[in-house]
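If you scroll down you'll find the structure; I have some questions about it.
The complex appears here without one of its protein chains, the remainder shown in place.
Chains here go by letter, A and B, matching the order in which they are written, and residues are numbered from 1 within each.
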Amino acid sequence: MPESRINLHVKALARAVNVFYGEKQALSGINLDIPENHVTALIGPSGCGKSTFLRCLNRMNDIIDGCRVEGSITIDGADIYSKEQDVVQLRARVGMVFQKPNPFPKSIYENVAYGPRIHGMAANKKQLDDIVIDSLTRAGLINEVNDRLDAPGTSLSGGQQQRLCIARAIAVRPEMILMDEPCSALDPIATARIEELIDELRDNFTIVIVTHSMQQAARVSQRTAFFHLGELVETGATEQIFTNPRDSRTQAYITGRIG
Amino acid sequence: MVSGHIVKSFDDDLNHLVSTISEMAGLAERQLADSISAMSRRDEQLAANVIEQDKRLDDLEADIDAQVVRMLALRQPQALDLRAVLVALKISSDLERVGDYAKNVAKRTLTLMQAPVIGQATSTIVRMGSIVGGMISNVVDAYLNADVVKAQEVRARDLDVDQLHSSLFRELLTYMMEDPRNITACTHLLFIAKNIERIGDHVTNIAENVHFLVAGENIAGDRPKNDLSSSTIITVGDKTA
Partner (left out) sequence: MADKARLRRRYRAERRFRWYGISATILGLLFLGAILVSTVVLGHSAFRQTYIKLDIFFDPKILTPDGKTDPDTLRQANYPAVVKFSLREMFPSVTKRNEQRQLFSLVSLGASDSLREQITANPALIGSRDSLWLLASDDVDQFIKGKIRPNAPENERQLNDLQMQWVHEIVARGLTNLRFNAAFFTNGDSREPEIAGILGAAKGSFYTLLVTLVLSFPIGIMAALYLQEFAPKNRITDMIEVNISNLAAVPSIVFGLLGLAVFLNFFGLPRSAPLVGGIVLALMTLPTIIIAARAAIMAVPPSIREAALAIGASPMQTALHHVVPLASPGMMTGAILGMARALGESAPLLMIGMVAFIADVPQGIMEPATVLPVQIYLWADSPEQAFVEKLAAGIMVLLTFLVMMNLLAVILRRRFEQKW
């Protein structure tokens, strides 16, 4: 069923992507289509390169010394590694949520307002307020923090902090959101809230999520890509990957035979 | 199976499930063979024994149900493992039906003892039984060895059973038309033949499940059918049909 929806529109496209950390090759020959308004899950054992690939999509690898990316990654047809592409603008278009909730040690309001402010998205205080409230609402956090927007972001619980980070990411109106194991530090209830949120966000954003929990990949994603030892082994509809993977390595990984 | 799970007790669970299935299949096969030999040898004791033994198959099926529920809840099997668990559930229910049919054959055997022997019908039924018995044993091999080719063969073998069933059906109708006193015995024989034909269908189910287990998708193409008994018409005086 999702296979047919894939053909709708490819948001991001990776072709023959190689990534090196110094001499060491972390990814080789990755070809992957990321469909728009879908959740694509990247799974695989630790060190398989899935986070590396995720960080290629908003060029967060640029800040790592000795990291080199070959091949082409395009978003809406434009090569994001071309000279014309400004990396700061790219990151405004491609938001990111990290493994450990990392709110700024500032107020909840400031956390969300920071992005719109540096990108000049609000002409006045009123507009900024609207963006903050809207982002918090879409992150499903507004009811919990409405009366304490001035409280420090770090005073929230882990799950709330992570949703604050999501609100912070969507406040700059990105097209894509990258999530790097967003629930690995959270309890099951907080995890369920995030997963529900991801499902809602799918309508407006293209989401790529790296997760160690295969159940989570199965629950939240429509497409799944399995990475192993720096290679993209198999990609397909989540349903197919989890019921009848084509590659024996995928099979072995999702049934708990290799890790 | 592919190489073992990282969590070894998961392998133990799966192995236990498979061995329960194979025990059940062995028992079902023996039940079928016993019921047919009871019929052909008019062995009342053996028939009673078959009826008695059916309980054991029911117990094994319940055991498999419990194992499957437990594994689904505790292991959250994926892909191949998920299919193994589901297929085990389905095979066990097929095997349980096989046992039920064998039991029915035994019951009818007890009744048949009070009626006259009917022509060559018994030997045809014995042939059907031996074919189906062979199918059961082959399908278990296919299951244990994840052998898709063998499963295909089993499925094709069902054609022979259907053919035998169709001709026996015609034969028995003829006997009944010749002499109405044969009707009781023939009817019972018809049902026995039908039971064995149904067992063949269940074994075919199992073969298809083995294919699904191994290949991850359902077997392509329709099931071969050669049972014409449902459309057979024999009128008085027509002996050529």
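Here is the rule we use: a contact is a pair of C-beta atoms (placed from the backbone, for glycine too) under 8 Å apart; a residue touches a chain by one contact, two chains touch by 3 or more.
Just so you know, these numbers come straight off a predicted model, no measurement behind them.
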Shown chains touched by the chain that is not drawn here: A
Sole residue of A:I108, A:C165 or A:V233 that reaches the chain not shown, by the stated touch rule: A:C165
Touch with the omitted chain, as defined above, among A:K50, A:R91 or A:R257: A:R91
Selected residue (touches chain absent from view) among A:D65, A:D147 or A:D203: A:D65
On subunit A, residues whose C-beta touches the chain left out of the figure: 58, 60, 63, 65, 88-92, 95-96, 98, 100, 102-105, 114-115, 118-119, 154, 165, 168-169, 171-172
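Following the convention adopted for this analysis, only the chains that are shown with their structure count from here on.
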Subunit A-subunit B separation of Cα centroids, rounded to whole Å: 53
Interfacial residue positions of subunit B with respect to subunit A in the complex: 2-7, 10, 76-83, 216-217
Complex interface listing, subunit A residues touching subunit B: 214-215, 242-245, 248, 250-252, 254-259
